[in-house]
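A single protein chain has been omitted from the complex, and every remaining protein chain is retained in its original position.
Per-chain residue numbering starts at 1, and chain names A and B are given in the order in which the chains are listed.
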Amino acid sequence: MQTSQARFEVATSGRGTTNITQKVREAVRASGIRTGLCHVFIRHTSASLMLCENADPSVRRDLEAFLARLVPDGDALFHHTAEGADDMPSHIRSILTNMDLTLPVSGGQCALGTWQGVFLYEHRRDGQRRDLIVTVQGET
Amino acid sequence: MQTSQARFEVATSGRGTTNITQKVREAVRASGIRTGLCHVFIRHTSASLMLCENADPSVRRDLEAFLARLVPDGDALFHHTAEGADDMPSHIRSILTNMDLTLPVSGGQCALGTWQGVFLYEHRRDGQRRDLIVTVQGET
Partner (left out) sequence: MQTSQARFEVATSGRGTTNITQKVREAVRASGIRTGLCHVFIRHTSASLMLCENADPSVRRDLEAFLARLVPDGDALFHHTAEGADDMPSHIRSILTNMDLTLPVSGGQCALGTWQGVFLYEHRRDGQRRDLIVTVQGET
């Protein structure tokens, strides 16, 4: 068994999703690992990682509409507003959707279902540079 | 250290939970791994995996009532309705409750707490065939 680890950065253009499936698949291929696990991690507290339907963009628009209603920017409930109306909602959205994600590796590939894509979800309104670590562990 | 991987399918009968703890425990035993981790993955975007109280079925009924209120089927907010009123809510419920789950393995067994069960949560109203992968990694 062996461990392979890679870092990459994603520049986001504000609130919304970025499909990082190809980057994750490339890290798995580069590792040479045939059977095991692939862990993806985002080193921030106001952006997250998720598996989501990868075919129809309206799924991610509806998800954004849902989260915007569930955790409204500028809600009077929030006192932590140092970085603006989207500060605290970004932390809560990240906690609800998670910053870590673990996927199976089979036959040298990330064994996602047909409709599963890996997405970085930026919750801040302004674009950010986001730092990610992919760790692949298993048998070559 | 070694990796062991198994696939299984669960036929669901529509929205609700299926206790898959025994299937996960069997995969751990079959792996022969004594100390390590067990990763469970569902290869879909409208069903999820969760740890939940395993003794009183009213816990899962109350959870379902909560999610049905939080993410209402047929909500006018949603445009992605190609597969019906439960289509988009199924994606959101899956994202909120997750499609991956990692458990510790100790003494050759899945080291769950006394009240923890592993449940597949079907979010679609109709029954589906769901494809899962269990990966166990550790020392024999």
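Simple rule for what comes next: contacts are C-beta pairs under 8 Å (C-beta built on N, C-alpha and C of every residue); 3 or more make two chains touch, one makes a residue touch a chain.
Predicted model, so just to flag it, every value in this text is computed and none were measured.
*Asks:* Contact with the hidden chain only, please: which chain B residues?
*Replies:* These residues of chain B touch the chain that is not shown: 1, 35-37, 50-53, 56, 58-59, 61-63, 65-66, 69-70, 96-98, 101-104, 106, 111-116, 137-139.
*Asks:* I need the residue numbers on chain A that touch the omitted chain, in ascending order.
*Replies:* On the chain A side, contact with the omitted chain comes from 1-3, 5, 39, 41-45, 70-71, 77-80, 82, 88, 91-92, 94-96, 98-100, 102, 131, 133, 135, 137.
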